[in-house]
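Inspection log for the structure reproduced underneath, given as structure tokens.
Yeah, one chain of the complex is gone here, protein chain that is, but the others are all in their spots.
Think of it as A, B and C in the order they're written, each chain with its own count starting at 1.
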Amino acid sequence: MRREIGVAVIGTGFMGKAHALAYRAVPNAFPNSLKPRLVAVADVSEAGARQAAEQYGFERATGNWKTLLDDPNVHVVSITTPCSLHREMALAAIAAGKHVHCEKPIAPSASEALEMMKAAEAANVITQVGYNYIKNPILKLTREMIASGELGEVTSFRGVHAEDYMADPEIPYSWRVDPQNGAGALAEIGNHIVGMARFLLGPIAQVNAQLETVNKTRPVAPGSVERREVKVDDIARLIVQFERGCSGSIEANWAATGRKMQLEFEVYGTKGALLFSQERFNELKYFKAGADLRTAGFARIEAGPAHPPYDNFTVAGGHQLGFNDLKTIEMAEFLAAIEHRSPTFPDFREAWEIQRVVDAAIRSSAEGQRIPL
Amino acid sequence: MRREIGVAVIGTGFMGKAHALAYRAVPNAFPNSLKPRLVAVADVSEAGARQAAEQYGFERATGNWKTLLDDPNVHVVSITTPCSLHREMALAAIAAGKHVHCEKPIAPSASEALEMMKAAEAANVITQVGYNYIKNPILKLTREMIASGELGEVTSFRGVHAEDYMADPEIPYSWRVDPQNGAGALAEIGNHIVGMARFLLGPIAQVNAQLETVNKTRPVAPGSVERREVKVDDIARLIVQFERGCSGSIEANWAATGRKMQLEFEVYGTKGALLFSQERFNELKYFKAGADLRTAGFARIEAGPAHPPYDNFTVAGGHQLGFNDLKTIEMAEFLAAIEHRSPTFPDFREAWEIQRVVDAAIRSSAEGQRIPL
Amino acid sequence: MRREIGVAVIGTGFMGKAHALAYRAVPNAFPNSLKPRLVAVADVSEAGARQAAEQYGFERATGNWKTLLDDPNVHVVSITTPCSLHREMALAAIAAGKHVHCEKPIAPSASEALEMMKAAEAANVITQVGYNYIKNPILKLTREMIASGELGEVTSFRGVHAEDYMADPEIPYSWRVDPQNGAGALAEIGNHIVGMARFLLGPIAQVNAQLETVNKTRPVAPGSVERREVKVDDIARLIVQFERGCSGSIEANWAATGRKMQLEFEVYGTKGALLFSQERFNELKYFKAGADLRTAGFARIEAGPAHPPYDNFTVAGGHQLGFNDLKTIEMAEFLAAIEHRSPTFPDFREAWEIQRVVDAAIRSSAEGQRIPL
Partner (left out) sequence: MRREIGVAVIGTGFMGKAHALAYRAVPNAFPNSLKPRLVAVADVSEAGARQAAEQYGFERATGNWKTLLDDPNVHVVSITTPCSLHREMALAAIAAGKHVHCEKPIAPSASEALEMMKAAEAANVITQVGYNYIKNPILKLTREMIASGELGEVTSFRGVHAEDYMADPEIPYSWRVDPQNGAGALAEIGNHIVGMARFLLGPIAQVNAQLETVNKTRPVAPGSVERREVKVDDIARLIVQFERGCSGSIEANWAATGRKMQLEFEVYGTKGALLFSQERFNELKYFKAGADLRTAGFARIEAGPAHPPYDNFTVAGGHQLGFNDLKTIEMAEFLAAIEHRSPTFPDFREAWEIQRVVDAAIRSSAEGQRIPL
């Protein structure tokens, strides 16, 4: 009989749902995993919590997230609330000895992330942060090819995360553009590509960045003539140096008309190159240097059983994983880390590191100079 | 409180797993759906059934599928066994008043499919057959655009389903190439593209086909020097006439080196054209005639919330569905048809129609002439 | 000092211009080639001929093409007039001992093509026909890879030539749809893909075809309410058997809305596969079987100096050839064949072979049966 592990989720929005679905999907795709028992769900609205409990199969619902912490059946807490609430919740959960999954970004600044990280490490609980795109089997392959030297020495990185959901200047002012929430394109989506760069190539040693606010005011409410000044970035451009010696560029842009998920990178090395786009995330393009010039070219690798854990979902190549499957892998790895007391990735430490890059970029942009990390 | 519906699954292989996962996923993605209660799972091996029950959460396991039929808690039976067993199981389930989901192809010949269809219609049970690729939101869009006249009058269809899993002549002889199972590339994967053609354009009135066996013998066992003659097709090519007046071509090929999921079509009409490939099934290419020549071109539509039920899985465009999500949509639609006593698609009648095309193609190839349906 | 060769061109339309440009471009790109001396240009309109002479640098112009035949300075005659005039002109030029380049299709039927071929072979003159797409360096690579066994045994071919220039039913009746001209989509563009199939895989042994007229009537003049019945095909679909043992499909379609140059093929073999589209004719996709499954995939080969005679045009990869460059290669090869008395391809014999396939397809469609060649 498989061991169960009690899970509670705080928040019932897009990400609350994604967590619930992923926890439920884990045992199907990962039969040897700890089996999540959906003990409780919390929301500021108790009615909302009750509805989510019914829909996703939680045993109980609450309007007071603090009650989760006393529940001995809860071993894991998932925090999916707005960023400004993460710190208080995470610190309380850690204090109660719970393992914590927190959505990204974990905090509006590196200093708060650091506090959370230190608490978690002192309490020796397992943490994970929702940078789920790197859970893609194709990204694992990418990392492995770089780590094993198949690309030779890496010489260059080019990364982008561009979408268009804030392109329209008539989208009203909201928490998304409130600097109190550590918001802005870089903090909200750029951290995905920053995290991906670190996942593939390791620490960033220096940042030279320029952030820009394209839509300088927004209506205070839909259709309102009154407008409020926006102070966070719509576009951020970074030139980065990696500790390993190579350099690269990173762009975050949430005003890129027409783009829904341009989370892309290109990595060039002395022995090969890899190109990836989240727009077609079941593919990777690979150029191998030194091949016959007549037939050399970027090969389109399709995700398949040769790329674990793809085959936990479907046994045949070409079938393709979806976004929710990436979330399931993320949760399965989190539960495996809890079970085996092994390191997880990205944990609170990694989230802090990513936030440090974001903070350095903001400072670099303001001061007009390169910032070492 | 949501109404439950009792489900039993026969078979615990690739598709048995896919069904179990899909039933479990339905209530998460479709909160208003009947909620499947996983009552029982059957397998020829009782141990296998027990393992599956544990893994996927069925209440009980059995080595004798017939016991499912007496169980009043079972309202739905999913048949995921090899094709040659479908008929007996389906007829028994129908006789017991169960709704039946059966994997494709439902039978090795149209005559057996017809018998199953007639039994189901006489018993007034709901049936569904696992042609899941058409459950893709992008395919629903395609159908809708054709039906609404956005393409004008359709003039031409070109369809292919090519993979390479049987390309190697050293793959041993097995049920896959046994004509008793109605096997061959056309019957096994070609029916997907035949079904898709029908889904989009309606009935096929005439078939002119040539089937070919590329690998004419196969080892009787892995590595064996003894070889057995193969009589089923590796490649089938059809020229078809649709009842609506247009014509098209269809190819099935399971020896297409390098292809993992080339399930593709192109539809041309007087007002536009649509191109689709399952290799990138979250996309559709659309050309709209009559636009400004300076800027006209095939647009790459990305699946998103404008394409229901995409947003049952994720609220933002560009996130993409996976193969298993298509299976979940299929099961949700099946359960909705049961709940509302509404037509489902593709049902046993549709599966029979598809099989009629397959049978006609085999006859056309053998007789060297065009066959009306 | 390079030897000159006197050239005359009959016809001053699109193809007349293309020939003139190509002859002029040959010595630049192919410095060792015979140098074409543009002796004369002929057109039904003498004024048109004079204008072309001025524009393209011909020494003289004439309204009577027959005068070219007596000119001892003319060694080569290019025929670029409508198809129905080819036979008379070619026979006369051959009788006068000229080498002949003729645009495709050389004749409205195989029997006329045969007569022209026999005359040319009896007179021992060099001939060439304008199937210029196969002059692409990437196509030469394709052929070489197949011939050398890099694809293993070829198992399947899928070819298409689809455009949309006749999609609009209001395009008036003209020579294009006049069966006297041997017209129709198959005869006019389908012969390109038929020729390409033969170029790559050799002779076709059997054809099973269906031709269809989509636009069954056309106005007798632009905007006219009077309409005339169209008897030639808008779409032709062929299932073909190659002498080498494999089979394939071919489609010709000039009513494919949105397509400008979908001249495409896919070739599958036991050791690999190749995909090509004229829409991106400086590229070839190559899958090599047996590679590491982790990194296998279709490689996008870009035309470059490794693919002669690419580097006659530009020394660096990635720069790309244009359509007119393919025409230049065609002319250079024609002149080289004349100089060295070596075989050229495709010559009148090859054009006859292609026309035999077209004729067999028309007969197959009419009789409803497979036609051996």
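General observations
One rule holds for everything that comes next: a contact is a pair of C-beta atoms (placed from the backbone, for glycine too) under 8 Å apart; a residue touches a chain by one contact, two chains touch by 3 or more.
Nothing here was measured: the structure is a model prediction, and the numbers come from that model.
Annotation: of A:Lys118, A:Lys140 or A:Arg158, A:Arg158 touches the absent chain (contact as defined above). Which of A:His75, A:His99 or A:Arg259 touches the hidden chain is settled by the complete complex: it is A:Arg259.
Note on the undisplayed chain: of the listed residues C:Thr67, C:Thr213 or C:Gln320, the one touching it is C:Gln320. Within the complete assembly, residues 1-2, 14, 17-18, 20-21, 24-25, 27-29, 31, 54-57, 163, 165, 259-261, 278-281, 302, 304, 313-325 of chain C touch the chain that is not shown. Touch with the hidden chain on the side of chain B covers residues 141, 145, 286, 288, 293-302, 304-307. Mapped onto chain A, the interface with the missing chain covers residues 155-156, 158, 160, 162, 167, 169, 208, 210, 212, 214, 234-235, 237, 239, 246-247, 249, 251, 253, 255-259, 266, 268-273, 287, 289, 296-298, 368-370.
Here, only the chains that are shown with their structure count from here on.
Of all residue numbers seen at the chain B-chain C contact, over half occur in both copies; the interface is built from largely matching residues.
Centrality by Cα centroid goes to chain B.
If each chain is reduced to the centroid of its CA atoms, chain A and chain C end up 54 Å from each other. If you average the Cα atoms of chain A and of chain B, the two centres end up 35 Å apart. Annotation: 41 Å between the Cα-based centres of chain B and chain C.
Shared interface positions of chain A, i.e. residues touching 2 or more other chains, are given as 302, 304.
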